[in-house]
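Omission of a single protein chain aside, the complex is shown with its protein chains in their original locations.
And now, subunit A:
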Amino acid sequence: MRMKKFIAILSAVGMLAAGITGCGGSDASDVSDTSGDTQSEWDSSNDITIVSREEGSGTRGAFIELFGIEEEQDGEKVDMTTEEAQITNSTSVMMTTVAQDEYAIGYVSLGSLGDTVKAVKIDGAQATAENVKSGTYKVSRPFNIATKEDLDNEVAKDFMNFILSEEGQAVITDNNYIALEDVKPFEGTSPSGKAVVGGSSSVSPVMEKLIEAYKGVNANAEIELQTTDSTTGMTSTIDGSYDIGMASRELKNTELSAGLKPTVIATDGIAVIVNKSSTVDELSSDQVKSIYTGDALTWDEVVE
């Protein structure tokens, strides 16, 4: 009997607790409702949610270099990105996080920028391919492809010529990346055979379009695309399983000394993105730097 009484009391206490937390829950939702009202005004006293890419990512490397977040200390370059920054290794999680969080800031490749988020102007320049090309928007990085120095695959050579030709660079421009200058029309030799291209997932979408276009000029060749990452792309090219490797970063010295020859095929802008309900439309590079180095913790420390 005592056990039953104990359980009855326990359940009564449990219900009471549930009731209280229920009330607490509604309190919380009341508060979030009021903050929902201020969200339309966008309360700048809130903490900034800083989202960054992982160490070693090509996007992050270019971002910290261009905004001066990388500092020289004792002859060594140190990444000063705040340790409070949330880290993700995918563009889609970056976009979802920024699209959901009113106070978030992040950065993505210009080519993968969607309309779920807002790209801010940097030092007064809009993040567009034209502005990157004219040099007013300074946040950009090269897309590299790499081959072995003694590449003997005719299809791969021909495909590379195509990428670096007028036709190939037109595909790059169509996909919102920035094409190379002074290119000549394509003079293909139409070799038949097979080539494997693989590597960085940042370069891969535009490479897919390039392969499609190349098939239009040379139906004899078969080109296989494997999407992995920059490092796998380089190591697989060194050991011969890819004919052409893709990297969204500069090649490392060990990779160069292993006999890889890099070629820049395009330039990609990096867009700094914020939530759509954010009132921030423009940031200076110093402001971006102070956010990412952790000097500014709330939005009102950055903007009025």
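Note that in this section a residue touches a chain if its C-beta (ideal position, glycine included) is under 8 Å from a C-beta of that chain, and two chains touch if they have at least 3 such contacts; residues count from 1.
One rule holds in what follows: contacts and distances are computed from a predicted model.
K.L.:
Which of the following names does UniProt give to the chain that is not shown: "Phosphate transport system permease protein", "Sulfite reductase (NADPH) hemoprotein beta-component", "NADH-quinone oxidoreductase subunit N" or "4Fe-4S dicluster domain-containing protein"?
P.N.:
The missing chain's protein name, per its UniProt entry, is "Phosphate transport system permease protein".
K.L.:
Touching the absent chain in the whole complex: find that residue among A:T116, A:N220, A:T254 or A:S277.
P.N.:
Going through A:T116, A:N220, A:T254 or A:S277 one by one, A:T254 is the residue touching the chain not shown.
K.L.:
Can you work out which residue in A:K77, A:K215 or A:K276 touches the chain that's missing from view?
P.N.:
A:K77
K.L.:
In the complete assembly, which of A:D101, A:D158, A:D243 or A:D268 touches the absent chain?
P.N.:
Of the candidates A:D101, A:D158, A:D243 or A:D268, A:D101 is in touch with the missing chain.
K.L.:
Kindly note down the residues of subunit A that lie in touch with the hidden chain.
P.N.:
Given the touch definition above, subunit A has residues 1, 3-4, 7, 27-29, 31-32, 35, 46-47, 49, 54-58, 76-79, 83-89, 93, 96-97, 100-101, 103-104, 228-232, 234-235, 249, 252, 254-255, 297 touching the missing chain.
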